[in-house]
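Of the protein chains in this complex, one is absent; all others appear in place.
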Amino acid sequence: MQRRRVNRSKKKLGQIPGSIIYTGERSKEDLFIESFDYNRQHCSEKTLHSIEESFEFKNTDAVTWVNLNGLNHVNAIEKLGHHFGFHPLVLEDVVNIAQRPKIDEHEGYLFVVLKMLYYNKENNLVSEQVSFLLGKNYLFSFQESEGDVFDAVRVRIRQDKGRIRSMASDYLLYSLIDAIVDHYFSVIEILGDKIEDFESAIFEGETDHDTSRKIQDLKREILRVRRSIFPLREVINKIEKNENPLIHKKTITYFRDVYDHLIQVTENIDIYREMILGLMDMYMTSISNKMNEVMKVLTIMASIFIPLTFIAGIYGMNFNYMPELQFKYGYFLVWGIMVIIFAGMLYYFKRKKWI
Amino acid sequence: MQRRRVNRSKKKLGQIPGSIIYTGERSKEDLFIESFDYNRQHCSEKTLHSIEESFEFKNTDAVTWVNLNGLNHVNAIEKLGHHFGFHPLVLEDVVNIAQRPKIDEHEGYLFVVLKMLYYNKENNLVSEQVSFLLGKNYLFSFQESEGDVFDAVRVRIRQDKGRIRSMASDYLLYSLIDAIVDHYFSVIEILGDKIEDFESAIFEGETDHDTSRKIQDLKREILRVRRSIFPLREVINKIEKNENPLIHKKTITYFRDVYDHLIQVTENIDIYREMILGLMDMYMTSISNKMNEVMKVLTIMASIFIPLTFIAGIYGMNFNYMPELQFKYGYFLVWGIMVIIFAGMLYYFKRKKWI
Amino acid sequence: MQRRRVNRSKKKLGQIPGSIIYTGERSKEDLFIESFDYNRQHCSEKTLHSIEESFEFKNTDAVTWVNLNGLNHVNAIEKLGHHFGFHPLVLEDVVNIAQRPKIDEHEGYLFVVLKMLYYNKENNLVSEQVSFLLGKNYLFSFQESEGDVFDAVRVRIRQDKGRIRSMASDYLLYSLIDAIVDHYFSVIEILGDKIEDFESAIFEGETDHDTSRKIQDLKREILRVRRSIFPLREVINKIEKNENPLIHKKTITYFRDVYDHLIQVTENIDIYREMILGLMDMYMTSISNKMNEVMKVLTIMASIFIPLTFIAGIYGMNFNYMPELQFKYGYFLVWGIMVIIFAGMLYYFKRKKWI
Amino acid sequence: MQRRRVNRSKKKLGQIPGSIIYTGERSKEDLFIESFDYNRQHCSEKTLHSIEESFEFKNTDAVTWVNLNGLNHVNAIEKLGHHFGFHPLVLEDVVNIAQRPKIDEHEGYLFVVLKMLYYNKENNLVSEQVSFLLGKNYLFSFQESEGDVFDAVRVRIRQDKGRIRSMASDYLLYSLIDAIVDHYFSVIEILGDKIEDFESAIFEGETDHDTSRKIQDLKREILRVRRSIFPLREVINKIEKNENPLIHKKTITYFRDVYDHLIQVTENIDIYREMILGLMDMYMTSISNKMNEVMKVLTIMASIFIPLTFIAGIYGMNFNYMPELQFKYGYFLVWGIMVIIFAGMLYYFKRKKWI
Partner (left out) sequence: MQRRRVNRSKKKLGQIPGSIIYTGERSKEDLFIESFDYNRQHCSEKTLHSIEESFEFKNTDAVTWVNLNGLNHVNAIEKLGHHFGFHPLVLEDVVNIAQRPKIDEHEGYLFVVLKMLYYNKENNLVSEQVSFLLGKNYLFSFQESEGDVFDAVRVRIRQDKGRIRSMASDYLLYSLIDAIVDHYFSVIEILGDKIEDFESAIFEGETDHDTSRKIQDLKREILRVRRSIFPLREVINKIEKNENPLIHKKTITYFRDVYDHLIQVTENIDIYREMILGLMDMYMTSISNKMNEVMKVLTIMASIFIPLTFIAGIYGMNFNYMPELQFKYGYFLVWGIMVIIFAGMLYYFKRKKWI
């Protein structure tokens, strides 16, 4: 995860509200638009070369999914918005990638924003904004760049698997959100692995001066994931409860299922938050344990040899009259005493379980 | 408890919603179906050899309990679902063992999922998913594998003890949930024992480098139990409040009783969570106390012998003119001084209560 | 406080719901029943020899208080329940001493459970369950064993002090609950004393290896008291709000007063919870301060004598040519240097405020 | 702040409800009653010699403020209560100084209790209970002893400043509460100063063994202030919302202003709570930093002189054949080596920034 402190909306201070300005970093992304138009009988899949080609779908009966990649192409989005009559603030939100997951109900269409989370090849967590505009017979989806988690849905549309071809656009919305939420599970699984890796590393003593910082970084990552996912619960809840005519009763059951999944994800995240607090404690005790070990080595060495050195010092004194020095076996006697002290000390530390 | 990080629904990403795919690990489990059919007068107990044998109970007047073990046999479950008209998402939830405890009300039947908790022979906490499908005159229960906590209920049915034979299927549901909740008490009792064991171990100093990790593991276990039990409160609460026609007024009093038990369990769990935080603090202070002890030994040894060695060093110098060396009893005088210093130090440390 | 981990309902797993089985430990308690029958004019106090004697009070106009001690006598309680028409689950709760404080409204009577807290002679916190069954003209109270906090109420009935003789059974219920709540104040006062004792002990350095465990125990005790008292707030609140015909409007003012007292108690408990967290911190810093002190002693001794010993070592070398050794006052010169170093060190440590 | 653990209502256990018994400590306080009687035209201020003198104000049209100091004079208060028809429980609360801030609405009058906070001359926080009984044309205020924060209000009445003389008794109530709340700001300012003093003391290293206890005491003080002030918010909120006929619409705007002030006070208190947690952490790190410093001194001294002493020891050995001893400049050579080691060590520690 690259360090980005504030996911702030980077519009220039003082910019006019409703200005459609892309705030992300992938400003050289090509525009890529794909469309699916399907109903129970037929299904046509096309790559559009200009946004205008999608206008024709406005009044067809079949369900149309237009997936637009490349939010930097604000002109195309503006034209689209103008043709379909979307509010300028909605379009501003589509291209401003600092949105919180949210749902806005408008006359004739629904606007849903959420975050697609995945780990990229460099193993950095990427949080890509995906917006949906749901109308009666169409669904527009907007992504920053190509590459997403929707392939399974595409296959189901093409091959007419499951219910999707016989349902309306709201079921398509559900399918796409479901695909994103399913992907959250892999993200939190990686987070869980990271926590366990830290636990093992601390246990094995394979820590360095950077460990506490890395734990702090992981905590930040978890907080970011949390912030991307938590508001989505409210979004799905609103879809379930609000009785919007665009969402059919039959589909609500499916959204409830997504909601259940979200609860599972968020519960796991909250457990991770608690675990990570424990990590820091584990690390602290491991440092203290290490210090204890160091201190023990020092204490044992010093406690054994300082008295012995003292004895040696005694018999190194130069007094004229020191009777022991004359003893024939004085030297060996002293050695004997030293060995006894040495053994006694060892025994003492053994009993204290320091050795 | 085996380490499982994410209790995630392991359906393949992009799987079609409503697919009935078992997500657990016991994929070679045999299918075992038992049935009870009873009313005030009679009671027949059978082991069914195929799920089709249970279809006949659909329209009997007596209460039927069909208990199915082996969620990997998705075909049987699918047939059952088709015959009794259960929603595909419900059947998906039955075999997807990563559900949160929940209740879903459907036309003509109730769907309840919860977790049966117990410690297995290896002393690992097992959390097995149990689902109930309650109809007017039947109750289906689904478990991952044979072996459960329902034996007492079976006995009561067979021997016509208590009210059970004279009540409807909702009372049977209550009895089974009650049996599961009763079992939670033994689980949290073991958790409480574990906490006390840690307290004793820390107090006795019987800790090792792994202690903080084990405490962390116990914390995780408590969090998992919490997550399995807490949502159940809401489930029972909904049963009490929702006035579903399948739940008779007479039975609600019993569910309220289960609710009271659940509150007791969850309160205990929350106390354990606080206790476990205290455990880590206890462990930290015990490490610090140990270090204090080590330091004291070092300080006492060094403080006593370093000055003595210094004195010995003095009289080991080779100056030509050192009057003391000529004293007749110089050597013994020095010994005397050393003994006094030694005693003084001992007294000093005694007064400081370091010895 | 004896260690009891789980205040669990000890009914045998699989026991039939509604079974009236005493779950406490005082199974050899004698049955002791006393009764008060009073109105504005008269008051009769009796010790009943069997529960049947209380049946006659069912239809009197006067207020009757029957106080039953000895929950192990389940037969008596069952007979009573049968005669007065109490629900089996209610009777089960009366003798199952693991109840949370709660109120259940039934047709014609109210069921209230709460906890009487006191410190016994061994200075252990005892939490005794007291249940009340309030009818129009009677009040049954159930205790585990003789000895309670109701003596003042008895005196007021006997001597016709205050309003009690001119009020109905609900006022009697209020008076008894009020007496129990009043007693909570003495319990939390003792808890407060204990916290202050720890503070003093830590401040005076009178801690031992068991201190953190004792703090942990005190925390547990506070949590237990909290759990016994907190739910009672909701109980009293329900009495105030629910407009049960058994509770007269005039009495509600008095219950509101009890409620105010309860809030005071619970606020104190919450302050204690925060204080006890602080205790652990105090203890930790006291350990660290002690270690600092130990280290200082070591450092001072070592820093002073190691350089001196080095100097002595220098002049203990046996080089053929060491000019200083020949100096007439070399020895005394060295002593002088040593004294200067000694004094300098002392001054240095003095300035650092280590001495 | 004197240590008082439990602000408990000190009524003797078992006391009759509604007994009017003073529970404070100032039992020899003289009774001091002052009265103001004013309207737009006139204002008379008197010191009353008995409570009976206030009875005449019951039916005047002008607004009357009777301020009674000396809650130990329960007789006077009882008489007053009897004459004006106040509920016994209200009078009990007036003289029981362990009340939480609260408001009780009664037929014809309002009862408000709150806490006046100030630091006395010994710099102890005093929390004095002030009760108000508001009627249509009168306001009784009750204090434990003379001396309060109302002088500015008295001046405004006497000199007809601001709106007070042209408003009803509810505005007087507002003015007095406002004066009390204004005073909270000085209290929390002192608390803030105390926290900053601790920060400076810890930073300057001017801590002693009592520091953690003093921080704990300050925390307790903040918690007590919090408890005195927080419930008042609800009280003022009730006044605003409840549409009591005694509170005129015009006055409500003023109460809303008091409410805003209270929110400011409580926000500050909550910030202080967080700061004080940080204080303890600061103290802990300061202890650890000190220990680091001590250890460094020890390590530097020992690391420099132990090797040097070893070298001196080498040449103090008495082997017959030790060639170096015969070298002419052997002694000086050794000195040279020692100086090099000494310098090398110094450089090493310098580079490690320990010196």
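Which chain is which? They are A, B, C and D, in the order written, and residues in each are numbered from 1.
Operating definition for what follows: a contact is a pair of C-beta atoms (placed from the backbone, for glycine too) under 8 Å apart; a residue touches a chain by one contact, two chains touch by 3 or more.
These numbers were taken from a predicted model, which means no experiment stands behind them.
Engineer: Have a look at D:Glu25, D:Glu52, D:Glu146 or D:Asp193 and name the one touching the chain we're not showing.
Structural biologist: D:Asp193
Engineer: From the list D:Ile215, D:Leu246, D:Leu298 or D:Met338, pick the residue that touches the absent chain.
Structural biologist: Checking each option in D:Ile215, D:Leu246, D:Leu298 or D:Met338, the one touching the absent chain turns out to be D:Leu298.
Engineer: Of A:Leu89, A:Val126 or A:Ala201, which one is in contact with the hidden chain?
Structural biologist: A:Leu89
Engineer: Where does subunit D touch the missing chain, residue by residue?
Structural biologist: 149, 151-153, 155-156, 161-163, 174-175, 178-179, 182-183, 185-186, 188-189, 192-193, 196, 199, 202-203, 205, 253-254, 256-257, 260-261, 263-264, 267-268, 271, 274-275, 278-279, 281-282, 284-286, 288-289, 291-292, 295-296, 298-299, 302-303, 306-307, 309-310, 313-314, 316-322, 354
Engineer: Residue-wise, where is subunit A in contact with the chain that is not depicted?
Structural biologist: 3, 5-9, 11, 13-19, 87, 89, 98-100, 102, 104, 209-213, 215-216, 219-220, 223-224, 227, 280, 283-284, 287-288, 290-291, 294-295, 297-298, 301-302, 305-306, 308-309, 312-313, 315-318, 322, 324-331, 334
Note that only the chains that are shown with their structure count from here on.
Engineer: So which chains are sitting against subunit A and subunit C at once?
Structural biologist: Both subunit A and subunit C are touched by B, going by the contact rule given at the top.
Engineer: Give the rotation angle, in degrees and rounded to the nearest 5, that superposes the C-alpha atoms of subunit B onto those of its identical copy subunit D.
Structural biologist: Rounded to the nearest 5 degrees, it is 145.
Engineer: Under the over-half criterion for shared residue numbers, do copies subunit B and subunit C use the same patch or different patches to meet?
Structural biologist: Counting shared over all numbers used gives less than one half: different.
Engineer: Express in whole angstrom the distance between the two chain centres, defined as the mean CA positions of subunit A and subunit D.
Structural biologist: 43
Engineer: What residues in subunit A touch two or more of the other chains?
Structural biologist: Correct list: 316.
Engineer: What kind of graph do the touching chains make: line, ring, star, complete, other?
Structural biologist: line
Engineer: What are all the touching pairs of chains?
Structural biologist: Listed by label, chains in contact pair as A-B, B-C, C-D.
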